[in-house]
Each structure stands twice: as structure tokens, then as C-alpha cells.
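Encoded as C-alpha cells, here's the structure I'll be asking about.
Every protein chain but one is kept in place in this view of the complex.
Each chain carries a letter (A, B, C, D and E) given by its place in the written order, and its residues are counted from 1.
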């Protein structure tokens, strides 16, 4: 704890996730006053045919 | 907001998701009185070897 | 299965949830061809101080 | 209900999930006093490039 | 990792959760071959007006 879960469209590179994981960990540590090894991060890669906004899948927008 | 997440067995077509996303958005708008572009929908496709009921995976039922 | 999870701002009445649960079940049954008792719905009531958009909590927007 | 969701690194075999699903169902039934067919279990297989601890992806640890 | 999330109706005692947390940790360790301190468990207490099956809230069943 804390556990941070990020659902974002698939297509981000491992390097983008590597940097974001580092940055999120830093800001969680700073603001919630926890040690680094308490921060867990999970990415879920969402395909555009599995996400909708305003009633439309993103493949149709 | 609202965020609607649907976990269902994999195998549904994009067309099925397209129609369900539209229908869910409509009923959320009607009952919760929100505008269309506030409704986000996420589908998670679950393989049958990753879901169990009554102690048995669905591939074994 | 399917499991439908809805995160929405707290404040909706039980009657609103009752009707939305009925309507979502109907459209899931129709589009995903499942029987009624397979559809589970979970509501999570989110306080406005626990949701942010564009970097701002909703109590500040 | 109850719904049990397990996020673990990918690579576990179907046999491992089969046994864990059985065991978790047993202990949920015993401790929460529910019948077997009320216990649903969902596994999510997490790739090591999608999980971070202490600011580092597991592919880098 | 693994992270185990349990959504169950509210009303279970702390003692019930204490025992279930112990038992689930044991079976996860045994079947997935992980050490105890890798197993995290989160309980979410669901009120009956926030869960529906077959289109009906549990307060109406």
C-alpha cells in the first residue's frame, strides 16, 4: 500500500511505463509520506475496442 | 464519471460491445441524470481458465 | 459473469440504483445473450473529495 | 458474492489456478459462511513490464 | 503481488476477516509458490443496496 492502478490505452512503450512508474512513486512518497517499497503500481493496457465514451467505442470516434 | 467496468467472458464481438456500450450509456444517462460524455465504459475480456465458480474453473464446468 | 461495476458520485438514491440495476441487466442480457441471474452489478459511491479530473478534486471544480 | 479477484504475475499454469480456485473457495465458504456457488474468482495475469515496486518495473528488478 | 481483492457483503466481523486473510495467504503461498509477505489482501464491504443480481438489488431479494 498504496496500490496505484493505471488503465490506459495500449501502445505505450515499456520505457514510458518505466518513467511513469518512477514518477508516480516519487509523488506518492512525497505527498502520502510512505517509503518507496510500499508503492505498488499496476498498468492495464486497454485496447480501443474495449473502451467507450459517450456511448461510442474509441475505435469509432 | 460514472465509470462502468464490465468483466465478461472473452468471445463477444466488437459489434456486441458497440451496442452494449451504447445501451449502457443510455440507461446511465436516464437514471443517473448525467450527460453522455461523462459516461466511460471499460470491457475486460476474461478467458474461461481465469474465472471460477463454486471452486471450479469454467473450462472444467 | 458478467460483473458490472459502476463508480459514480455518492448521492444517488436507492431508487435510482434500483432502476439502473434493472436497466443494465436488461441490456446486458439482450446484447451478450446471458440469463438474468448471471448478471451481477456492484455500485461504488465515490465522494467528491476522492475523485479528480484534470488535476483537480471535484470539490474544487 | 463474494467476488475474489487475484492479480498475480503471468506464468502460473491452469493447474495451479485450478487448485488455488478450489482452495480459496473452501476457505471463503468456511470463514464467511456462504455456499460454494456464491463464490466467484477472477484471475488477472500481470506481465512483469506492467507491475512496479519502489519505482521500478519488475523486468528491471 | 499477488494482490487478492475480496468484495463481500458488509457485516463480517474483524475476526472473520482476520481468519480468512490468514487462510487465503496460506493457500496462495502453497499454490503459487510465493512468500508470505508478498501476499496482499484487500476487503471491500458492500452494502446490500449496492449489489444487484438478476436485475434486483439485494435489499429487494
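As a convention for this text, contacts are C-beta pairs under 8 Å (C-beta built on N, C-alpha and C of every residue); 3 or more make two chains touch, one makes a residue touch a chain.
Only a predicted model underlies this, so the values are computations on that prediction, with no experimental measurement involved.
Shown chains touched by the missing chain in the whole complex: A, B, C, E.
Within subunit A, the residues in touch with the undisplayed chain are 1-9, 12, 16, 19-20, 23-24, 27-28, 30-32, 46, 51. Although one chain is hidden here, its contacts on subunit E can still be listed: residues 14, 17-18, 21-22, 25-26, 36-37, 39-45. The set of subunit C residues touching the chain not shown comprises 7, 46, 49-57, 59-60.
Methods note: only the chains that are shown with their structure count from here on.
Taking the options A-E, B-C or A-D in turn, the interface that duplicates A-B in more than half of its contact pairs by residue number is A-D. The centroid of the Cα atoms in subunit A and the matching centroid in subunit C are 22 Å apart.
With centres set at the average Cα position, the gap from subunit D to subunit E is 11 Å. Touching of two or more other chains is recorded for residues 1, 3, 7, 40, 42, 46, 51 of subunit D. The touch graph of the protein chains shown belongs to none of the named shapes. Applying the touch criterion to all chain pairs gives A-B, A-D, A-E, B-C, B-D, C-D, C-E, D-E.
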